[in-house]
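Not every chain of the complex is shown here; the ones you see sit where they belong.
Note that the chains take the letters A and B in the order they are written out, and that residue 1 is the start of every chain.
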Amino acid sequence: MIQTITVKTRGREAFYDITSRVQEAVAQSGVEEGICLVFCPHTTAAVTLNENWDRTVQDDLCLGLGSLAPERRDYQHLEGNSPAHLKSSLLGASQVVPVSEGRVVLGKWQGLYLVEFDGPRERRVVVKVVEG
Amino acid sequence: MIQTITVKTRGREAFYDITSRVQEAVAQSGVEEGICLVFCPHTTAAVTLNENWDRTVQDDLCLGLGSLAPERRDYQHLEGNSPAHLKSSLLGASQVVPVSEGRVVLGKWQGLYLVEFDGPRERRVVVKVVEG
């Protein structure tokens, strides 16, 4: 069973906390012990784990990534979103997290985020839980 | 069953689309539903997902990564390929993707790439499919 979470992103760049929706997907899978793949089927967005408490961390991450992957005049891709493609590969299209007692086991300060780099768009996140 | 894909890289840096070869490996595994690990056993190359349509995205990614991880005089590693080691850890040695109906399920614009950062070499990519 593959489950899909849909996120309507609003601005050009932002973090969207999908932790509770991933927990729901794991509960629906019926798997008690195993691992969970949280996969983003887009090339200008990413899935990452980071702090779930102080929202300024998300803003700081966007700021830092902006300096890492700025616009450049020598980029050739005509859509003009090469920085978003680079950020997607840097953070990665997916995360794999442990599942125990029917729940995703994250650290106390960790949340799972869809990160939009070229919004606003409607994005999907695929959740696949494997028993083991 | 672990399967191995071999890629002979040509230049110092380039993307190699391995999507269809990963699809073949999944078909040979006989697994219909599960996840697929695409793993690079090298420390100066990586596996990433990104745009499969406009080839300029790959060139732009190489350009952007070059600015992120330039040569430096203060690097100590005597082989002189520390930027390639850094790019390998930034993009990551592996990707995990969902498998459904016997096929890797990627987004419409996503391809799986071996990324060479210190070629030309003969590189291997390990594919392991897990049912679930």
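Convention: a residue touches a chain if its C-beta (ideal position, glycine included) is under 8 Å from a C-beta of that chain, and two chains touch if they have at least 3 such contacts.
The shown structure was predicted, so the numbers you read here are calculated from the model rather than taken from an experiment.
Enquirer: Counting all identical protein chains, and not just the 2 shown, how many does the complete complex contain?
Expert: All together, the file's complex is an assembly of 3 copies.
We take it that only the chains that are shown with their structure count from here on.
Enquirer: What whole-number Å value describes the gap between the mean CA coordinates of chain A and chain B?
Expert: About 19 Å, centre to centre.
Enquirer: Under the touch definition given earlier, write down the residues of chain A that touch chain B in their complex.
Expert: Residues 1-2, 31, 34, 37, 39-43, 68-69, 72, 74-79, 82-83, 85-86, 88-90, 92-94, 96, 124, 126, 128-132 of chain A touch chain B in their complex.
Enquirer: Which stretch or stretches of chain B touch chain A in the complex?
Expert: Listed in rising order, the residues of chain B that touch chain A are 33-35, 48-51, 54, 56-57, 59-61, 63-65, 67-68, 90-92, 95-98, 100, 105-110, 130-132.
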